[in-house]
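Take a look at the structure set out below.
All protein chains but one are shown at their positions in the complex.
Entry: chain A
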């Protein structure tokens, strides 16, 4: 995807040129406890945060080819917290010297009227899911272990069904463009989680 339409880029705030470095993997439910245990040991000394989020993915179809995609997230456990709107750029996976997937990333907090607003703009919701799990941190690194569920009745987050017998494990870090030392750090951290979980640079397009 090319640069997002200018109207969607935040004009103020220093988050414009941030890149997200990402490694992904999964862990089977029966090994989840061991992984959490290991993460507790490896990550910063704090109790891992629990979260339960509802993510709605919106599409805007422009004239040329690719639809434009925005992700809206709200917390189910903190209903009064602001919504979270996220734009993710096209992943760069080709560079072999880089150990992580890199993509443009814009995060904005939004009010509760975000879905209405997006609809008015012409966005349409494409799909939604519920993610519940733990967040760990180690310095700038963020590890999210989450169980994904599909929403059976649109909009009703009480009625969900687990997507698989595994939890998604994502190791990510936000950094200004060009800080490739980050990926080195991520790789060494991912190395420490083996053989429990293999975090890899996965091109989502490969699995379309």
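Please note the rule applied: a residue touches a chain if its C-beta (ideal position, glycine included) is under 8 Å from a C-beta of that chain, and two chains touch if they have at least 3 such contacts; residues count from 1.
As a convention for this text, contacts and distances are computed from a predicted model.
Visitor: From the list "Mediator of RNA polymerase II transcription subunit 8", "Trm112p-domain-containing protein", "ORMDL family protein" or "RAB31, member RAS onco family", give the UniProt name belonging to the chain omitted from this structure.
Guide: "Mediator of RNA polymerase II transcription subunit 8"
Visitor: Looking at the whole complex, which of A:19, A:43 or A:56 touches the chain that is not displayed?
Guide: Answering carefully, the residue with contact to the hidden chain is A:56.
Visitor: Please pick, from A:19, A:148, A:173 or A:186, the residue that touches the omitted chain in the full complex.
Guide: Answer from the full complex: A:148 touches the omitted chain.
Visitor: Based on the whole complex, identify which of A:41, A:65, A:79 or A:94 touches the chain you can't see.
Guide: Going through A:41, A:65, A:79 or A:94 one by one, A:65 is the residue touching the chain not shown.
Visitor: Mind pulling the chain A residues that touch the left-out chain?
Guide: Residue positions of chain A that touch the missing chain: 24-28, 30-31, 34-35, 55-57, 59-67, 69, 115-116, 119-120, 122, 124-129, 131, 148, 150-152, 154-156, 163-168, 195-198, 200, 202, 204, 207-208.
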